[in-house]
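Only a single protein chain was left out; the remaining protein chains are all shown in position.
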Amino acid sequence: MVQSARCWYRDGGDALIRREIDGLTLLYHRPSGITHIADSPVPEILDALTRDPQPLEAIITRLAHVFDLPDGSDTRGLEQHLEGLVALGLVRVTV
Amino acid sequence: MRHAITLGIGPARFRVGSAWEQSIAALRTLYADYPAPPDGIADFTVRLDPAGPGRRWWRPSITIAGDHMLPDAAPMALRHGLLAAEMGMNLQMALGWRRHLLIHASSVERDGRALVMTGESGSGKSTLAAMLGERGWRFMGDEFALIDLVTGAVHPFPRLVSLKNDAVAVMRSEVPDPARFGPLMEATPKGDIVHLVPPPEAIARMAEPARPALLLFPRFGFTPEVRSVGKGEAFMRLTQASTNYVALGEAGFDALHRFVDRVPALALDYPDSAAAIEAVERIWADLP
Partner (left out) sequence: MDDSADQDGAFPDESPPGDPLTEPQDAPRRRMLLLGLGAAAGSAIVSIRPALAQSAASVLHCQIPIPDPARADRHVAPDGSLVAPGTDGAFPGAGRAFTGEEVKAALRQGRMLPGTGYEQNRAYLNYIRRLQSGTSGFTCYASLQMPR
């Protein structure tokens, strides 16, 4: 299997304001001024990202450290979420 | 502007000018009990302009203009000038007010706590607020609820209540004083409309905010039902009901989050006003 060389990261500091309500997470992205409402696993994925780019495997490892991942180490679901977050401008990717 | 008046409604002040005297005269009569802004300085200007050359005299029709405008506004008949003035003021608030988070909602107050009712045109929020205002509640507004960006309090915006079609007859039987009703404007694009002056107490206390205690999503003309509305859904629906949520940026986000976090939300389906009033009183009494 070809390992993806892409690495994922997000803006540091307080680019994203987060508020929890009723088990959902409200996100206000300062650079874009756009508001999003997110459900698990998106907030957890965002938590696992830092300002330094990480490949999928490293992100899975960080998540597995805190959560029980029944999908095992299959990274495709994670990648799909990350792609969606890139499209929304909340996450960045390097190649 | 040939004819003009300055009005203070809640925290906002409007300078309304018109090419014709009659609309300004109607405003002067209906807003007679509102405190006149002391220095004549206005937050917004509204102008009722003739809709095209010669239209001041020949088949006069009005274009609503002002500091803030929307394209595609339909010209209105001169006999609907009072309605045009009200709509012009609402438009300035919707597009230009930044000092509070603005939500399309009616509100009433009791014991320092506010009931906020939001919904589409036809949900009955205006009529319900007007009726509650005649039954021991303080009327705070029928069109916009102003949410303080720092404290989260609801500030009154008690403009003239816009009653449409069947609601007119309902309120005529609720309010014995004919002087509180404006002229009947027939066959406007939204039907027959009559304006109702809010109760004297509502006007006298229009600078007094209240802490929001309940958010209601009313729906008129349905089998009675009360449903809890989750905070996520309430947040989403209020972003759609707010005219300035995006423009306020982070302050809007904070204010709206605070609002849905602290204020319980219910959906109320009701077949008629009497049922709604009874349900509201019951729900309010049960609030912690």
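When the chains are written out, they are named A and B in that same order, and each has its own residue count from 1.
The rule is simple: a residue touches a chain if its C-beta (ideal position, glycine included) is under 8 Å from a C-beta of that chain, and two chains touch if they have at least 3 such contacts.
What you see is a predicted model; the values in this text were computed from it and never measured.
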Contact with the hidden chain (one of B:150, B:246 or B:274): B:246
Contacts of chain B with the absent chain, listed as residue ranges: 64, 70-74, 76, 87, 90-91, 94-95, 104, 120-121, 143, 188-190, 236-237, 239-243, 245-246
Touching residues on chain A - with respect to the absent chain: 12-14, 16-20, 27, 34-42, 44, 46-52, 62-63, 65-71, 74, 76-78, 80-81, 83-85, 88
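In this section, only the chains that are shown with their structure count from here on.
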Rounded Å distance, chain A centre to chain B centre (Cα mean): 42
Residue ranges of chain A in contact with chain B within the complex: 17, 19, 21-22, 24, 26, 28, 30, 33, 35, 37
Touch list for chain B against partner chain A, complex: 230-232, 235-236, 239, 246, 249-250, 253, 257, 260-261
